[in-house]
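In this view, the complex is presented without one of its protein chains, the others remaining in place.
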Amino acid sequence: MAKKHFLYIVLIINFLSCRENDNTVENILIKGSDTEVNVALALAEHYMEKEPLVSIAVTGGGSGTGIAALLSGKTNIANASRPMNAEEYHLATSRSIHPKPIIFGLDALAIVTHASNPLDSLSLADLGRIFRGEITTWAELGGPEKPVSLYGRQSNSGTFLYFRDRVLAADYAASLKQMNGTAQIVEAIATDPAGIGYVGIGYLSEQERKLTTSIKVLKISSLSNSRAFSPLIYTNISSGKYPIIRPLYQYINGQPHGRLLDFLLFTIGEEGQGIVRKSGYYPISESQYAENLKLLDSEMAIK
Amino acid sequence: MKINVYLADRLASILFQVAGWLSVAILFGIFALLLFNGVKAFAHVQPSEFFLGTIWNPAAYDRPQYGIISLIFSTLLITSGAMLIAVPLGIGTAAYLAEMAPASVYRFLKPAIELFAGIPSVAVGFIGITVVAPAIARIFGLNNGLNALNGSLLLAIMALPTIITVSEDAIRAVPTTFREASFALGASPWVTLRRVTLPAALSGILAAVMLGFGRALGETMTVLMATGNALAFPNGFFDPVRTMTAAIAIELGETARDTTHYYALFAVGAVLFVISLVVNVLSERLARRFRYKNE
Partner (left out) sequence: MRNKVEVKNLNLYFGEKHALKNISLGIPEHSVVALIGPSGCGKSTLLRSMNRMHDLNSTVRIRGEILLDGHNILHGNTNPVKLRRRIGMVFQKPNPFPKSIYENVAYGLEINGVTEKDKIREMVEQSIRGSSLWDEVKDDLHKPALDLSGGQQQRLCVARAIAVEPEVILMDEPCSALDPISTAKIEALILRLKERFTIVIVTHNMQQAQRVADYTAFMYLGEVIEAGRTADIFGQPKQDLTRNYVSGHFG
């Protein structure tokens, strides 16, 4: 009995001294966007493999939840699939918090229809008209005599808000069917010959092969008379030719140091961007990279 | 020893009394919380807009709208649709199980129905999107079946086990002497069931229907997934609907605390609470009336 107790004590002392000697074990908390949660987890896992003394915890909850946590000092990084809004910035200032947006990937929203839809491309303006409810039949676009059936995400989704602000700049048509997730939008459109909806490109590249028989990804043009581009081709995204791209943000508070800074540099670096690509999103452009470095303080970044 | 038994009795009685009062207190607490928060919404929303407005769009691009009528109408539309399907089917099945099913069929059917009650609502919703909705679209020649009818069908499926189980018990509780008296007068089994057994079981069947109604009224996940959730005011069973439960479940998660939207969702919750309360009280009254008549 006594021997056993002794063993425990030795173990505990060992453990304590370990902590004391190597006090570099650092915890990083990441919270926010559900869209980003998988890519953030992949990044964290790879980073922790390289740096065993760092522990990173990633949780979802939505962009708003992550930003709220950053503003109340409960997370190191807030993942967001939308920029912070004025109200949130206002709250930040009042709490002496200085949010910095680090863009670590690009998400293109693909516009999908039923495979039988004769349309191949749409202009951004027509897309807006469709989702605002101004165009109500496919015939108006040269398609079949069918009422347009709209699918979108539910109003708690960052994608719902992004698409609305970027493409509609007004309210969605009241007839929009608000689906409980990307998978369900695709499920619904696969059986609805008059359906149209938007889905994150990350979802499509995973499922692309399975879906090509039942749904179709439209090419989108920025102007009604300009060329339309497909979001399935990377160069269309990186060159900015495909018009519905949104940055994926990591918000931090003020100047990061140490492991936090190191992790952020890892996410925008070559290896991190490879992981972003594998997760189904697109890497950031060179100018975005340079902008990130400026925000992270270039002096510190040179390492 | 005697004193100990007495004490244990007293203790148990006190314990259960406390538990009973506690549940009442919790119920009132929930309602108070809903009401307390819900009322705050009226600081920015006119009660007339809330109670008479037909558009619910708090996440609007410029001006949020908080009309609850379409939510209430949607909820009642699919719930009553579900009851139209589930009540006759449920009572019929219950009568079959209680009165006619051979033991071999019963042994198989009864656990199958009980198992039905255990299907998670997410799974039912998924079936709704992938199987029922396309079937509705094909049968009625629509582009898609994400509409009130889909919700009603799914809710009917979910309410059925409750209605069947409780009705079956009610039918079994009808004294055999009533049936015998009817048979002795030359009534067929069908006539006996319809004219004697079912009327005698009415108070229990009514309770079953109300339980099923409550189940359908409060169901969230299935309708949230399978009814389209459009904001437009539905014109019938072929239009998508957004129910009160779905609105709360979808929106509360990402709504900032202490905003008008946040409080308005509590107000919706309070209205839903009142509706279920009214339904319950009415059914209790009704059941009591029939019970009185029967006994």
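First chain written, first letter: the chains are A and B, and each begins at residue 1.
As a working rule, contacts are C-beta pairs under 8 Å (C-beta built on N, C-alpha and C of every residue); 3 or more make two chains touch, one makes a residue touch a chain.
Here the structure is a predicted model, which means the values were calculated and not measured.
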For the full complex, can you list every visible chain touched by the one that's not shown? B
Options B:V5, B:A19, B:A43 or B:A184, residue touching the unrepresented chain: B:A184
In the full complex, chain B touches the hidden chain through residues 175, 177-188, 191, 195-196, 199-200, 293-295
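Criterion: only the chains that are shown with their structure count from here on.
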Using CA atom averages as chain centres, what separation in Å is found between chain A and chain B? 38
Chain B residues touching chain A - in the complex, by the definition given at the top: 55, 57-62, 125, 129-130, 133-134, 137, 143-144, 146, 224-225, 228-233, 240, 242, 250-251, 253-256
Chain A residues touching chain B - in the complex, by the definition given at the top: 62, 64-65, 68, 146-147, 149, 154-157, 160-161, 164-165, 168-180, 184, 187-188, 191-195
